[in-house]
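First, the structure itself, so that you have it in front of you.
Only one protein chain is missing; all other protein chains are in place.
Order as written gives the chain letters A and B; numbering starts at 1 within each chain.
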Amino acid sequence: MHRWRWLIHIVLKSLAYRQGRTMLLLGVLAMAASLVTSLGIVSSAMGLRVAEEVRKYGANLVVLPAAARMEVGSGGLDFGTIAEPAYLSQEELLRVAGREGVTDCSLHLRGHLRSGGLEIPAEGVDFAVIRRLYPWWQLQGGWPDADEAVIGIDLAARLKLKAGDLIRASGTAGAGEFRVAGVVSTGGEEDKLLFIPLAKMQEALGVGSSVSQARLLAQTGGVTLEQRAARLQSLLSGSVVREVRQVARTSEGLLKKVQLLMALVTAVVLIAAASSVASTMSMTVLERGKEIGLLKAMGATRTGVLLLFCGEAVALGLIGGGVGYLLGSGIARFVMKTVFMVSAGIDLRFAGLSCAVSLCLALLGSAGPMMSVFRLDPVRSLRGE
Amino acid sequence: MLSRIIRRSLLKRPKPVALMLVSIILGSAVATAFLGIQLEISGKMALELRRYGANILLEPAAGDGAYMADRELAKIKTVFWKHNIVGFAPYLFGIVDFAANGRRERGVLTGTWFERSLEVEGADSTVQGVKVIAPWWSVAGGWPAAEDEAVIGAALARRLALTTGGTVRALYHGREQALRIVGIVTTGGYEEEQLFAPLATAQRFLGLPGAVSRVLVSALTVPMDDFGRKDPAAMTRDEYEKWYCTAYVTSVAKNLEEAVTGSRAKPVWQIAGAEGALLGKLNGVMLLLTVLALTAAAVGVGTSLLASMAERQKDIALMKTLGADRLHVTAIFMGETLFVALIGGFCGYLIGDRLAELISRSVFASSLETPLWLLPIALAVSLLVAALGGILPLRRAFLVEPVKVLKG
Partner (left out) sequence: MVTDIIETRGLTRSYGEICALKPLDLLVPEGEWLSVMGHSGSGKSTLLNLLGGLDRPSGGSLQLGGEDLMTLSEDGLARFRREFVGIIFQQHHLVPYLTALENVMMAQYFHSVPDEAEACMALERVGLGKRLKNRPGELSGGEQQRVCIARAIINSPKLLLGDEPTGNLDHQNTGMVMELLKELRSEQQFTIILVTHNREVADWGDRIICLDDGALVREERAGR
């Protein structure tokens, strides 16, 4: 019979004999491996989940014409018509959307319109994109169909308009009549603006297919947002692409903190597991002094005995890792379901990690006792000392 | 005589006792640290989310062209929800002409507080201003310290070809004010088109003494739920009281509106809306981490105790062979076990306190107080665990003949 097969045979028999100890060790290893697995799965999935949540804070990049000034209605301020407004090309922007990790692109055209003898700040937008990129809009009424508008709550109060009313607005090059589908309140600059479909705004201002600003949502992951911004800027002529620091930087910082916390907990878990594995194993080996002495008396070298113990550690490590992976995956799925309301898929990468952790713990835990094997004197062990 | 022999023989084999002590310390430390963290994590997370910026806006109720009074600002820190107010900053806007380096541009002059100490009667002074509520501002240079210093937005600075150290003249209705640029701010937002000067300077220059156009407030709130979304005007008295006393962003806003004369308060939904769900998810993750850490600690302690049981059995058997009777053995053995548990629990508490502080500092850059009442809990749990871990070997040893145990 081949030597290796024999060794495996002996190792398994040895583990089976010491059932209680073996179960205990397997339990500890599986527990540690499962904790690390579930932490790993939740952590990696969490990055995505929190990023999803953070989306709700809106766009993280803004594209402006290089020559741009303060826009009409910025920050809720109104300071009259801007002398030379600057624009971006709509086609260029739409070409860029979808590249460089840009998942959404919202186009905006600002200007002044006249309505009922008053000058009002207005913005042309694509309402479908607005719903995705500005989820915090609180709308009284409903979202507009084609040729309908949305009016900010403060402007509505000023013009004495409500949902369902008609508003007539005209720009330098065109005019239009819109039904007010809803009244929006955000606590931001939107409260003082009138929103009409982008194409209508372009007609009213006579600017062709131009926009004054684009707001983008770009994925990071691998590339920093700064790098994305730089690359996009090179693709768009006459523009500046900037991080919306309020959203981008804060989200980055938050994510890093949570990941750091998870890493610290994982470290603590590993230390606790390692100590319990080590203590259990050291007790075990001490009990087997006689067995070691006997093996040596049978002619085993120190390497031979070590091989046996290593074999046991490896077997325990692999089984513990496998069980730990299954257990940990289960825990992770449960957590993802209850906390994040998402079903997590099977992630086989963590099977390898789980086994590696379990193996390391098993081998490290046996390291101490194995050292003492070296020094064991066969005669004294046989006599039971 | 007997106790001397017993003690001598026990001291010769310190290993299992040492192991038990170490594992109890470890378990107690991890439990203390993570329980301590869990108690404060929700608050710390909420504070983290405040870094996204102000979530309440105060405007003049009378609309554009009206102003609020800056002497009312101190009231913000005296309202019912004063402990939830993390910070605020007042703003005064004026549309002026800027001249520098031969260029001339129309832009917005904004008077504000950057980092100002606010004295409130009957309470500690706090720091308010832009630095507190807008930590994402990236300022190249420094912050204004003197009355004639200012921070300029990056886009405006570019158009006027200004750098730090340069001077700009603001022109408004015949008045002129020279301001020295000490910093350039980048945010990717409309701040880049403004020039920020100290509020008093702007008030003087614009001829609006004591005026404030708006106030942005950063407040700690609880996530909105269906109850919070109800219209306060339609609530019964009891409902209204309940709503008012829950820190919804709407009720905190109402509270501020009542305090500052002539004001109207609105939640900034971009910030307030996203925060609630995010906070809920983050707290969920934190709870999971705590549970995992505690489980690990429990398993660690449990297995170490189990492992040391075999060795302890030998000790007990030895004692019996030396002639000790059951009562004597139990008393010495359990006494020793409980004593070790007490020391372990106490040391673990101290270490756990430091561990919690370490974690809090490295993740949240803030300090953490481990509550004193966790100490008796840590001790009680350690004693309980050790007692359980001690009973089993005692029972086994009393059932088995000592000779058998000693021979192995």
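Everything below uses one rule, namely that a residue touches a chain if its C-beta (ideal position, glycine included) is under 8 Å from a C-beta of that chain, and two chains touch if they have at least 3 such contacts.
Not measured: the values here are computed from a predicted model.
In the entire assembly, the chain absent from the figure touches the shown chains A. In the complete complex, the hidden chain is touched by one of A:20, A:222 or A:299, namely A:299. Contact between chain A and the unshown chain involves residues 1-3, 6-7, 10, 13-14, 16-18, 290-291, 294-304, 378-379, 382.
Keep in mind that, in the parts below, only the chains that are shown with their structure count from here on.
Here the spacing of chain A and chain B, counted between their Cα centres, is 22 Å. Those residues of chain B that touch chain A in the complex are listed here as 19, 22-23, 26-27, 30, 33-34, 48-49, 51-53, 56-57, 63-64, 93, 95, 105-108, 134-138, 155, 159, 186-190, 193-194, 214, 266-274, 277-278, 281-282, 284-286, 288-289, 292-293, 295-297, 299-304, 306-308, 310-311, 359, 362-364, 407-408.
Listing the residues of chain A that touch chain B in their complex gives 24, 27-28, 31-32, 35, 38-39, 42, 46, 49-50, 53-54, 56-58, 61-62, 64, 68-71, 74-80, 83, 134-138, 154, 157-158, 185-188, 191, 242-250, 253-254, 257-258, 260-262, 264-265, 268-269, 271-273, 275-277, 279-280, 282-284, 286-287, 290, 335, 338-340, 384.
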